[in-house]
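Showing just some of the chains, left in place.
When the chains are written out, they are named A and B in that same order, and each has its own residue count from 1.
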Amino acid sequence: MKLIIAAVKPFKLEEVREALTAIGVRGMMVTEIKGFGAQSGHTEIYRGAEYAVNFVPKVKLEIVVPDSLSDEVVDTILKAAKTDKIGDGKIFVLDVAQAVRVRTGEAGDDAL
Amino acid sequence: MKNLSKITGFASAFALAALPALAQDAEPALDTGDTAWMIVATALVGFMIFPGIALFYSGLVRAKSALSLLVQTALIACTVMICWVIYGYSFAFGGSESPFFGGFGKLFLSGVGVDSLSGTIPEYLFIAFQMTFAAITPALIIGGFAERIKLSGAVLFSVLWVTFVYFPIAHMAWDANGLFFNWGTMDFAGGTVVHINAGIAALVGAYVIGPRIGLGKDLMAPHSLPIAFIGASVLFIGWFGFNAGSALAANGTAVLAMINTFTATAGATVAWALIETLTRGKASALGCISGMIAGLVAVTPAAGFVGPVGAIFLGAIASLIAYFFVAVVKNKLGYDDSLDVFGIHGIAGIVGAVLTGVFAAPSLGGVGYAEGVGMGAQVFVQIKAVVITIVWGAVVSFILYKVTDVIVGLRVSADDERQGLDQTSHGESAYHQ
């Protein structure tokens, strides 16, 4: 199995989720994160005190899928999250040794 | 009479009491309308403390110290109220003839009863109204050294400060025997006593206690501007009690003070927003509430003396100068008056005190000066009172900080400061979400 980690723009979350459900992804973990990258942050001034906010709000998706589905998931995210503007995000793929569903104890692909 | 009643809001009460036109008969009697208004005015100033200033400050600090400002405000205000009934009222209005000190005549409010009058209102009401002024002033100061002060230090300093700075200066400004009062200084609702006084004490405190760890490096943005906005708005509304209440009656002067409080604040808020727009292209929420407070402070000494249109300018000018100070000057000087108590209360207070002498001119829509006094002379006595207040306040405050530091200490440890006062001084977190 593979763990697919994607950092995307917050307002793209719904679109990505729908696209993934469409191709049969049945679960994911979503985290609000602060992203750092080529897309620069912004400055805020409070009574003359200037603060550079170097981080940009992003959403991180973590999805575990059978190896077979991995590439399709990556492509789907690529399409759904794309705005062609800087800061669209990244996708990373890692190997997963094992997966278990807590409720049933099922392991492996059945757990997903 | 007329002359006197022009000099200061508080004075007018005594003055008016004797005017046949306003009292049913020669000897003063309780007026239910005046009493009704002053009860409300007192509650409104209380509202400026609970929750006004507490929220204003709490919203402007980081989440990890949000509660510390609430606790400090509440405990300082409550402690000072207790001091006030025990000896504060006596020290300020105890009836002594000294220009500096009210004496021991009214310790524990002795001699005051349900039927004692002060002008057309019960004396207990005058006492309560004045008590709220005494309670809020030290609470204003703590903004100067927020997020690093020891609770015990903040409270002890406040008690010492009201005793040696506030009570005497209140006597000087508002008691019939007071120094400034007899100079004919125009301070309608306490620009010198409350705002300049608090501003200067905060500035000295910021120097003595030193800047927050990470100043200029870490993000120290306000943790909740909506909460600060609530605080500022409550201060705005409560200020009607502060300013219009200083007429000590429900009369034309009170009403003039009210409309001026509106227009000066409007002018100041718009002015701050405009200067921000010009200098950085954006008008901020923090800017709006900063301008609002600057305007309220500036109109405090002027409220009953200037006209509604003049007040717009008075507020706007004070706001622009305060902006220039906190946005430009302060960053050069590099001290950490964390919530700009000096930058806003101090600066706008000084500007307001001086401009009161100007905009009181009938030619500018003001109610005019005491007989035989011209603008120049008035401005001069205004400045004299300001200078005395600053010098007295700065020197005595400095000493009291040192004394406090020796007795209980002023500053928490670096680790505690870094972790945040809420957990280390109060054992709580502001939010669990």
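Before moving on, here are some points about what is shown:
Note that a residue touches a chain if its C-beta (ideal position, glycine included) is under 8 Å from a C-beta of that chain, and two chains touch if they have at least 3 such contacts.
Just so we're clear, the structure is a prediction, and the values are computed from it rather than from any experiment.
Just one chain of each kind is rendered; the file's full complex, by chain label, has copy numbers A x3, B x3.
The rule we apply is simple: only the chains that are shown with their structure count from here on.
Chain geometry summary: the mean Cα position of subunit A and that of subunit B are 52 Å apart. Put simply, subunit A touches subunit B in their complex at residues 44-49, 51, 53. Those residues of subunit B that touch subunit A in the complex are listed here as 216, 219-222, 280, 284, 286-287, 290, 326-328, 330-331, 340, 343.
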